[in-house]
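Missing here is one protein chain; the remaining ones are kept as they sit in the complex.
The letters A and B name the chains in turn, as written, and every chain counts its residues from 1.
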Amino acid sequence: MDQRPVSAAPQKGPPSWKLAPPHDTLTQGMVVSGFVSLPTGRALFLEFAWDGVQKKDGGAWLKAVQDVAPITDADGKDARAAGIGLTWEGMRKMGLDASTLASFDRPFKEGMFQEDRLRRLGDRREDEWLSTVIPGGPKWSGNTPTDDKWCGMADAHAFDDLEKVVETQVKTPITVHALLLLYEKDEETAEAWCRTVGDALAPHQVKIVHGLPLDLRPDPRGIAREHFGFADGVSQPAPFESKVVTVRDGSDYPKDYWNGVPLGEVLMGHENGHHEIALGPVVATSEAGAKAGLLPHPRGEGFLDLGLDGSYMVVRELKQDVAAFWNSMDAASARINRRDPEHSGHITADWIASRVIGRDLDGNLLCPNSKTGVLPVDKYDQPDNDFLFYDRDKLGHGCPLGSHVRRGNPRDGLAPKPSDKQTLLDAANNHRILRRGRKYGPDILDKRVDDGKERGLLFICLNTDITRQFEFVQQTWMLNPNFAFLYDEVDPLLGPKGMLTIPEKPLRRIIEVDTFVQMAGGEYFFLPSMPAIRYLASL
Amino acid sequence: MRQTTLSVALEVKPESYDHLSSLLDKLREKRSADPSGGTGPFADFLTRVPAVHFMSLSVYPGFDYDPLFVIEANFDGAPGPFWGQLESAIGPELRSMLRCCKRPLDNDGPLFDSIAAPDARAPIAPYLERRSLTPTVFHHGNRGMTRDRILAEHKLFEATRVELRCANHEGPNPYRVLTPRQIHAKLRAAVHPDFAWLDQPPPTRIPLAENIGDWVRLISFIVAAVFVLSIPGLFLSLAMPWERYLILLVVVFIGIAMLLKRIGVALPGTEIATKFSFLKFFFSQLVPLLLFVAGYLVVAVAIGTPLSMLATARNFDAAWHGMVTWLLWGLAGAPVVIAGIVLWLRVIERRDASQDAPPVDPVMLREMARREDWIPQNHMGSLVLIKPGILRMILIRAGHRLLGLVLRIQARSGYLGSMRTIHFAHWAMVNNKSRLMFFSNFDQTWESYLDDFIEKAHAGLTLAWCCGVGFPPTRFLVKDGASHGRQFKEWARHSMTVSRFWYSAYKDLTAEQIERNFRIAIGLRKRTLSDKDAALWINDL
């Protein structure tokens, strides 16, 4: 159980956080852990190949899963682990009742591929997929149906001559209703386990329509690298809540000054960063619900809390083009060397790549006025994550303002004046996501030569308010062309071909970067709590 | 340069509500598929209505009232020429929209007939002028920047980018070997031929007269407020010996303070930790406050002494002396009056009904989403009912007036707290001051805009909006309130309508970018810069 990045070796990090009883047995294990000790993984994308909605036994397949791959809870380390997420349409097909389905959060109900949402996430605009999506459009999504009553079928009334706009249903070839994540020690056992799961699902007409082999192999220092070669997942939010989030000896996990977020940012039913109880779905009180262990809802009389200790899981399959990345870095450094022969001795592809990310290959933050050019490692020999931007590097002379890490979490860096630092840090921490992604596909032999193989990152993050957390990060920070007073440039890593400003004295450099990362599929999933899984299995 | 923010709110014939909405949609589609402005299909708007920065046309559906058609406009100069330009650009369309509105029952009826009758051809500008509302509070993010200046300075910015990128295209970039000062000189020489205006002195953004006006209005307001608050003391001190008056003040004050202490805490479950503290605020503003009080004394003595000499036939010395003493006794009563008002307010606040789950119409929400996030700017318009009661009424009007005057002084740089994301925003009261309307043209997304308020400027926002029916529970006008993030956001969405027609004259420019362009232009207007100034200036390039 570690709050540290999935890449950090647990024994080396600072004291990690855990959930106190009873929440530890109510929560899925992947909330508190990245399962670092289980380097192999599988993502199985499931489709319910049923016609229409199941009248009964919609949860039978989930019972079958529980038999062969019991979903891991958060009360300690297991020999192998599993996690599960469900789409809105998946639960509808399982026969969850309409009022429960209506009680989920709006973005989840509409799905990631609602056309206005795709525009905000930078995937699609005016019926065209953008260059940050794989050619031909994404392979998979939940294919959440557009709700007819929202798109022009409103009941007719007198004196109505408004033109009705029919919303476009964005569809992908593969429909995903549930995502099953399996974590194992090695490749062979994982493969065998997948077969077992497949066999168990087959009788229920639940098909594995897409699968990705996941991979997490930290080096001896505990650094795991994504395909471009950078240490991944270095900075994570650290949840806190008195008596619920604790350290090993049972005392409260202290609020981390730099990265602390209220538990409600990660788990429903707890207080969140906006001083409210993070909203979750509810079901009407029933025997099945009580048997599954759902607790009464604190506000809705006659209802059980289906959300408590659950979360929303954002999944995006991001295909990485490693050769394009490094070739683009080469081209950029060559151009700088040609355009500025006198002051460019130190500029190499690695130098530029670090500016794109904001950290060096080992995950150390770039900073000005340092001999090594980076922030020294912390006392656990890990990349230091307890830092702020304003005082050290306001103008981005070390870590560029538009670099991936600064866009991902600007901390106090957007403060206009010193007295606003704390406000901005607090504000930034209201938009954090807990990342649980892993890379997929084989490592590349020569990072400058394309071998034609599929590889990338299965981006997974947990949050309770998708709009305020994941979507905010993506839209207002990552893909905001005016982030941090920049102009006409977006995240150099995730965004389309464009510019990156590298502040420098006396004059900034602006380099051109290509498209390296393309979305191949994505959806919002409900990450149910353990009782919620039992309830859904009882449908 | 004077800039105007105003709105025109007109009641709509309910039968014509949908038709009006579709007229607005058509107007937008006629000009552009997405709600952006600046070039392409909007180009004629850009040349035909050169005064306008941002403009919106929207209809609020009717729940408590009949639907309301609102024209919101933010432009350079006086309203007259703007209306003339607008009429020449979309006069026929506007006229057919006005035909969907109700004939006013007051004296404007004939004027309405003359423009809305079938085949009416009289100019509509006078009617719009007549029905214009003055905002109770408004805010300009780039104060004093005319539209043409914003566009011209942005062109300059783009020219500098091209020059810095393309100079000596095949060989080494000449700029990389220069000192800051030389970079400035070379860049200026390179762009100067295309930007002859660099030789002209920059127009003042806030002319002296406007500056003085801002201060005079604020000072007069506070002096008047001090006077009003001391009126009870002035009367009481005449009615009783000073010892008794003093005892009375102390006793009442202590009584109120004790009561306040008891009910001043937040209601269970509504408290939100905030850095805002009344004591800190009070002490930080103590010096200006004392200055204002002194100013009040001077003004009041200057007016009061001759009057009292006339009335009582005292000589100047006695009159002057007596006047000062009397006014000071009046002032002594002011804190007690304030405490009393706060107590009264708190009693009301505790009984206020806040709406925990405001209903949000999914159809409206989808219509809003369909129009949002096409460009870096967005627009919102909201309409809420105002809470009843005489104290509320006084506090809203005085509070808005004060907030508006303070913003003119405090927010000249465009910053509200730590954020500068608003281009033009305003509040105005409609329906005989029973509803409060809010419009904003802001940068980034609606979510980030509201989050900014929730996280960075909740006190000011709560002050301006807590008078709205259903607003999250509030303490002392500024505390808690908007900090209830999700509840506040739902409340705001609930009050909003679809921005069916929205125009921006510079769709790619954030308020920050406009200021950045301004700084770059200011630097380039200067023939030379010192190395130190140039090094600072270069950070913006």
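Structure notes:
By our rule, a residue touches a chain if its C-beta (ideal position, glycine included) is under 8 Å from a C-beta of that chain, and two chains touch if they have at least 3 such contacts.
In this section, contacts and distances are computed from a predicted model.
Only one chain is not pictured, and the protein name UniProt records for it, out of "Putative tricarboxylic transport membrane protein", "Cytochrome P450", "Sulfite oxidase-like oxidoreductase" or "Iron ABC transporter permease", is "Cytochrome P450".
Under the touch definition stated at the start, the shown chains contacted by the missing one in the entire complex are B.
Note on the undisplayed chain: of the listed residues B:P14, B:P81, B:P232 or B:P306, the one touching it is B:P81.
Within the set B:L6, B:L27, B:A51 or B:I375, the residue that contacts the chain not displayed is B:A51. What chain B contributes to its contact with the hidden chain is residues 47-51, 77-78, 80-81, 83-85, 87-89, 107-114, 119, 121-123, 125-127, 148.
Basically, only the chains that are shown with their structure count from here on.
Interface of chain A with chain B (complex): residues 106, 116-117, 119-120, 126, 147, 149-151, 154, 158-163, 165, 167, 272-276, 279, 338-343, 395, 415-417, 420, 422-424, 426-427, 430-431, 465, 467-468, 471-472, 475-476, 480-482, 485, 487-488, 503, 505-508, 510.
Chain B meets chain A in the complex at residues 14-19, 21-22, 25, 33-34, 157, 161, 164-165, 172-173, 175-180, 183, 272-273, 275, 362-363, 365-366, 369-370, 372-374, 376, 415, 417-418, 420, 443-445, 447-448, 451-452, 454-456, 483-487, 508, 510, 512-513, 516, 535, 538-539, 541.
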